[in-house]
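Here the complex is missing one protein chain, while the rest keep their positions.
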Amino acid sequence: MEFTASQIASFIDGKIIGDENALITGVSPIESGEAGHLSFVAQDRFAHHLETSQCSVLIVTETLINKDQYNPTIIAVKDAYLSFQILMNLYQEMQGRKEGVEDGSSIHDTAVIGDRVYIGAFTYVSEKAKIGEGSQIFPQVYIGKGVKIGKNCKIDSGARIYDYCIIGDNCVIHSNTVIGGDGFGFQPTPEGFQKIPQLGNVIIEDNVEIGSNCSIDRATIGSTTIGKGTKIDNLIQIAHNVKIGANNVIAAQAGIAGSTTIGDWNQIGGQVGIVGHIKIGNQVKIQAQSGVNSSVNDKETIYGSPAISYNDYLRSYVHFRNLPELAKRINNLENNSKDHTNE
Amino acid sequence: MEFTASQIASFIDGKIIGDENALITGVSPIESGEAGHLSFVAQDRFAHHLETSQCSVLIVTETLINKDQYNPTIIAVKDAYLSFQILMNLYQEMQGRKEGVEDGSSIHDTAVIGDRVYIGAFTYVSEKAKIGEGSQIFPQVYIGKGVKIGKNCKIDSGARIYDYCIIGDNCVIHSNTVIGGDGFGFQPTPEGFQKIPQLGNVIIEDNVEIGSNCSIDRATIGSTTIGKGTKIDNLIQIAHNVKIGANNVIAAQAGIAGSTTIGDWNQIGGQVGIVGHIKIGNQVKIQAQSGVNSSVNDKETIYGSPAISYNDYLRSYVHFRNLPELAKRINNLENNSKDHTNE
Partner (left out) sequence: MEFTASQIASFIDGKIIGDENALITGVSPIESGEAGHLSFVAQDRFAHHLETSQCSVLIVTETLINKDQYNPTIIAVKDAYLSFQILMNLYQEMQGRKEGVEDGSSIHDTAVIGDRVYIGAFTYVSEKAKIGEGSQIFPQVYIGKGVKIGKNCKIDSGARIYDYCIIGDNCVIHSNTVIGGDGFGFQPTPEGFQKIPQLGNVIIEDNVEIGSNCSIDRATIGSTTIGKGTKIDNLIQIAHNVKIGANNVIAAQAGIAGSTTIGDWNQIGGQVGIVGHIKIGNQVKIQAQSGVNSSVNDKETIYGSPAISYNDYLRSYVHFRNLPELAKRINNLENNSKDHTNE
């Protein structure tokens, strides 16, 4: 797609300084601008790029402009960051949605497919599955028996959604994520471990996004649930019967063990591990790589393995780094004390 | 499926208190029972649910019953937990197995497919692969050259089993797990790293279950092996030439580096890392997130990174949390000692 500077300015109600016919065919980060590309400058510390950028067009917060002419064409706006976001969203929408059922997909007779749905080639839709209006199911997806997918969802290539799982509206599930695999439940016997059937499902509420290569296991009985608006990064493990509330953000490679309950608006860092059967409140921040082994109250910030208060951990860690020195000082004290004793 | 209370009672030899025609269409956890659902009460601390549960039918350990009538229909048994397990297994079996080769699969002429095998659409079976009697290969699976899969296995959608790997009987491999990818072996040269061919395979013995999104690499030469009855959770890394014994349980996101040997009946926690070329004995417990960098004897319990004895780690961690206080006490001692010196 191609746009002129004047087309772009009209989308975001900007004022052009320079060539209004300057052509844009792509977008660059400001640090590595390219001819024919668009970028933006919203902060003083990036304002020097106004002079040096190779970009053909820059969207610039108006207060940063102090000359009548620059090498790139400038589009002056109130808030360049915001305007750029609006533009990116517009661009995304222009890419369009896919629609229609491609040859080579396999859809069971009893499946119910809504209006304007896209189903890609090599996607398998099992009996009695329902796919809501406007949802896009990319190629090579597996949808099990009785699965329900809401409206306007996007399920990327290679995602697997097992029997009876339920997904709300406006959800995005990225490639190769597995929803509703068996929970890890085995009973020890003297001869070995016996599988405990995992008969529950996974329920994902509206506006949830789940990254690639995640594993969200089905409940033993009942449901593993992920609340409205929660965003989950890549390579994350959510075990059986976990209950996650609304508007959480969970970073890559975190893992949450079975039956743990998590409230709303929490921030869980990358590679965090949370044991089973505990309760995390609301607005909790868990630093990356922490190991959480007991329940956490609202608004706490924690760190470490096992995790303790963030500030306490950092304070202790300063002394940890200094332990050889502390040990030496104890030695000295002991030697002095012996001297005293020998006196 | 629908069952009446009397049908359920007959499966588990229970005594009905209440309406023997009560209809069941699903199962609930006891904390969130629903009308038309079945649940169970096996422990005193859950006995209050007998009075309040919305479930239509409850299986209850007989010693917990002290009234002639409850709101839900009660099925009294010796051990409600055990009876419930039996029922869940029965239910699982009733779901039935799939059988037959679906249209749209691709099976090489030289592949050998046993009786009553299921092969789903878009599954690819390469030359000379063998699939044993009664095994179910779900849609979109990749099976490489000369792979052997035993009897009554279940290979879920999107699993990849590379050339010459061998899987025993009664194994379950969940979605998107990769068995037999190349081991991570490169030789450094001044110009860059040169790939060392990975010519071995993976051997998985009987009754092994492997979760979703795992990577089990093939050996450089010889075999990476996973012993009888071992259960592996999701997102786990097993590197080339690792040897794992029988009846181990390995929790999600653990990783085991190349050529390490692991005995029998070990419990490896979530997000544990184990370095290469060491030996873990039998009945070892490794706490979640531990980093194991040296061999471990039978029956040890370890924790930390690097991992040490579990009790020692916890004892040291108590003092770690208290380090600012310890440092202050050392300061005080030094000040006192100076006072003495100044005397």
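Order of writing sets the chain letters: A and B. Residues in each chain are counted from 1.
What we mean here is this: a residue touches a chain if its C-beta (ideal position, glycine included) is under 8 Å from a C-beta of that chain, and two chains touch if they have at least 3 such contacts.
Keep in mind that this is a model prediction, so the values were computed, not measured.
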{"item": "Among A:11, A:91 or A:186, residue touching the chain not depicted", "value": "A:91"}
{"item": "Of A:145, A:231 or A:315, the one touching the omitted chain in the full complex", "value": "A:231"}
{"item": "Which residue of A:36, A:114 or A:270 touches the chain not shown here", "value": "A:270"}
{"item": "Residue among B:11, B:124 or B:310 that touches the chain left out of view", "value": "B:124"}
{"item": "Chain A, residues in touch with the chain not shown (by the definition above)", "value": "27-29, 32, 39, 85, 88-89, 91-92, 102-104, 120-122, 138-140, 156-158, 172, 174-176, 207, 209, 211-213, 228-229, 231, 233-235, 246-247, 249, 251-253, 270-271, 288-289, 305, 317, 320-324, 326-327, 330, 333-334, 337, 340-341"}
{"item": "Interface with the undisplayed chain - residues on chain B", "value": "104, 106, 122, 124, 140, 142, 158, 160, 162, 176, 178, 181-182, 184, 186-187, 192-193, 195-197, 199-200, 213-215, 217, 219, 221-222, 235, 237, 239, 241, 253, 255, 257, 271, 273, 275, 289, 291, 293, 305-306, 308, 312, 315-316, 319-320, 322, 326, 329-330, 333, 336-337, 340"}
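Operating definition for what follows: only the chains that are shown with their structure count from here on.
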{"item": "Separation of chain A from chain B, taking each centre as the mean of its C-alpha atoms, in whole Å", "value": "25"}
